[in-house]
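Of the protein chains in this complex, one is absent; all others appear in place.
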Amino acid sequence: MSPTADLVVAENALELRGITKTFPGVLANQSVDLTIRKGEIHALLGENGAGKSTLMNILTGLYTPDAGKIFIHGKEVHIRNPKDAIASGIGMVHQHFKLVEELKVYENIIIGWKEQGWLLNQPVLVKHIADLSARYNLPVDPNITVRDLSAGQKQRVEIIKMLYRNMEFLILDEPTSVLTPQETEKLFVYLREMKTQGKTVIFISHKLNEVMEIADRVTVLREGRLIRTMDKDQTSPKELARMMIGREMETIAKIAIDKEVRREPVLVAEGLTAKGDEGQVALKGVSFTIEKGEILGLAGVSGNGQSELAEALTGMRPLEAGTVSLNQKEIKGATLHFIQAGISHIPEDRIGTGSIPSFSCIDNVILKSYRKPPIRRGWTLNHRKAEEIGGRLLKEYDVRMSSPNTPIKLLSGGNMQKLILAREISCGPKLIVAVHPTYGLDICAVEMVHNYLIQEQKRGCAILLISEDLDEILTLSDSIAVIYKGEMTSKKHRNDWTIETLGCAMMGIPYQTEESADVTN
Amino acid sequence: MDLRTILWIIGMGITAGTPLLYAAIGEVLAERCGVLNLGLEGLMLMGAITGYMFASLTGDKWIGILAVIVISALLGAILALLMVTYRTNQVATGIAFTIFCTGLSALIGKPYIGVVATDTFKKIRMPFLDGVPMLKPIFEQDILVYIAVILCIAAWFFVYKTKAGLHLRAAGDNPATLDSLGVSVYKVRYIYTIVGSILAGIAGAYLSLAYSPSWIEGMAAGRGWLTIALVNFALWKPQNTITGAYLFGIFYALSYRLEAMGIAVPSYFLRMFPYVLPLVILILVSWRAKQKGSIAPKTLAVPYLRGSK
Partner (left out) sequence: MLRIEKRQTSQTSTSILVGIAAIILALAISTLVLSIMGYKPIEIFAKAFGQTYLTIPGILENLLMLIPLSLCALAVAVAAKAGLWNIGVEGQFFAGAAAATGVALAFPNLPAPILLILMFFAGAIVAGLLAYISVLPRIYLGISEILTTILMNSVVIYFIRYLVFDAWDDPATVAPQTAPFAEAARLPILIADSRVHIGFLVVIGVIILVHYFVNRTVYGYEMRAVGENIRGAKYAGINIRKYFFIAMFLSGAVAGVAGMMEVSGVVHRLQPTISADYGFSAFVIAWVARLGTGAILIVSYLFAGLLVAGFTMQMMGIPSMVISMLKGLILLLVLAGEILTVYKFTWTREQPQKSRLAADTSAAGSVLKDSCEIPQAAGEER
């Protein structure tokens, strides 16, 4: 980094003044004043729910602010829709890639591009894109269908898409959440390259170490307000953390379970083979065990068979081959058998899988216990008992809602997850399959989820924790395994892994040196 | 069955399949951008009566077609308003719309029952076929049959080779992405709902001005619903509609021809052919397609709202 860059009062390339945005009952941004300088990498730091995404969605025209103004190079601009944002040179790489999976890479890159003529000349377009990817050193094959790409490759497609449109400002929303550590390093190289070529980068993250590594300046958001903007060199991770959370961080009291207590395998999975939704083989003979009171963390880049594994273990996906045994008893057939055997499932999609959206909170919290008396009475459902038992659970797990009869779809993500935990834990499971259990939750909710999982572990429950968040896996797990393209490494104690070895395993390459850990296609 | 009969059945099948082809091309476009338009049956009926009415009033079939285009575009805009802007349930809307149009077309058409339109579409004589009379039944068709074939090829080119076609595909598979790139999903969906409606209207006009030149209440006789099956059969690819349409058309031809040949099956069962055989074919196709996972547009019949997941 050139030392003079920080001394000169750089031109304010992008300025937000007094941005306010409310959603019914929620104030997402409150009078935010943000200044971005030309050619800098500006990190926007904050917990989930701090209002980062809302702010950036305002910049990209997906939301219109209730109040406030936006200036680009000193001139006020009105961004009413994505079109305006693109015209102003603002491009965003969303956390969930905005790519059409069914289309080819080159098609994705030119969607909506104004200067594209009405006819698509494939060879010319492909050449154009190949040139561009060479110039920025972002390797990608324009002729591949996006569905067949890895997360890291998809992200490169997104970046090229923005470069192709010659965007001046590049916003990246939690770009590292889907990457392996090595891929993250590469991303940082690309970002620095873009900076030298004059682009301005806004980097949204909640990970302190990354921000400290890549950013020139940092802005911290909390509860919808801008706390402070400062140069990276004049702050410390500790200070940032305090500003971000508003209090000192607590470390989770992870109690090592006495090794002698365990040694008793609860789950034995052998040779699990299953197909994915697209008919591809998603699991290729996965075998592992989880012992009593063990948390097995399963790391891996999403889309490598995690969802299929979770579904296979909970009976939601039929197995082509292999067996699932719980306490030496094989379970097969209907999902119900898996539930009755004592397997709980915290699914990744809370609203689409984990609940019946239009049912009330009560009807959702009894979704697995209604089969047994006293809620069931012969043919009928005893609504009074359901309300009594369900209501007690909702209270115990501190689910906040306007009434127990509110449809679950109106709950916030954190409360929805509490409700799901209440249901999945209260049945006293022998095995919990938790998939991205803290995804999208704010820090309080994350802590709560972690505490419940540890409490269950102490009770002797076996837990399979599937997560993309390596920090989460490393804090909670006793042992860790990695899944890559439907195959699983053998599990090892968490101390036997390093970030590097994990990263390599996540990319399916043997751990050697930096050079060989390259992931060009 | 001799060769002549087979060729006759194929030729008749092409004629009978042409209205399905028009409607299917339009419906493929609509469904590819995410709009399930179940109002086809109603649109066909309205197209049939509008075309017939204007053709017999003015004595010019092309004015009839022009009127069909205008009226169908209007009806399509109403459908789009409901399904795209108001985000109504697309199944309920389509069926309600068909019920509405069934009534309205019968009401408008009452004075035209038994009226003879002077100018209708006639088969074009192909002089070069005089040497090969066997091929006559296949290639001697009216002009609308040929236009449909051209439209089908054009639709394939449009969907896969043009920018607008790219946006159309994206609108059905991932509207949020399209929106974030500055292309209005609403606009795309409006356009193809309207285009689809126009083509369904022309399909109806084909029935009343070419296939059996007259107006009969409810003369679409389920062809709108068959078109929905046809789009499914075509796996949402415009180039496949032509095979499906002619195949379904041949089922119609078969049911008439076998009856005329006086086979021992009561004609009522033969009349089921056009409805049963497409289902059987669809089941077979889906059986094979099932191995490959779902091919339907990802957000078919799901209304789009910016900012929603």
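Order of writing sets the labels: A and B. Residues in every chain begin at 1.
Definition applied: contacts are C-beta pairs under 8 Å (C-beta built on N, C-alpha and C of every residue); 3 or more make two chains touch, one makes a residue touch a chain.
Just so we're clear, the structure is a prediction, and the values are computed from it rather than from any experiment.
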Partner chains on view for the chain not depicted: A, B
Listed residues A:228, A:332, A:400 or A:493, member touching the removed chain: A:400
Residue, one of B:92, B:124, B:154 or B:263, that touches the chain absent here: B:92
Candidates A:35, A:273 or A:335 - the one touching the absent chain: A:335
Options B:7, B:108, B:129 or B:235, residue touching the unrepresented chain: B:108
Touching residues on chain A - with respect to the absent chain: 20, 22-28, 30, 48-49, 51, 53-54, 57, 63, 66-67, 223-224, 314-316, 334-336, 338-340, 345, 347, 349, 351-359, 363, 367-368, 370-371, 376, 379-381, 383, 400, 402, 406-407, 409-415, 440-442, 444-445
In chain B, positions touching the absent partner: 38, 42, 82, 86-89, 91-93, 95-104, 106-108, 110, 217, 221-222, 225-226, 228-229, 232, 266, 268-269, 271-272, 275-276, 278-279, 282-283, 286-287, 290, 294, 302-303, 305, 307-309
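Here, only the chains that are shown with their structure count from here on.
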Centre distance in Å when chain A and chain B are each reduced to the mean of their C-alpha atoms: 44
Residues on chain B engaged by chain A in the complex (per definition of touch): 161-167, 169-170, 173-174, 176-184, 291-294, 298, 306-307
Complex contacts: residues of chain A adjacent to chain B: 57, 60-63, 81-83, 85-87, 92, 94, 98-103, 107, 110-114, 116-120, 277-279
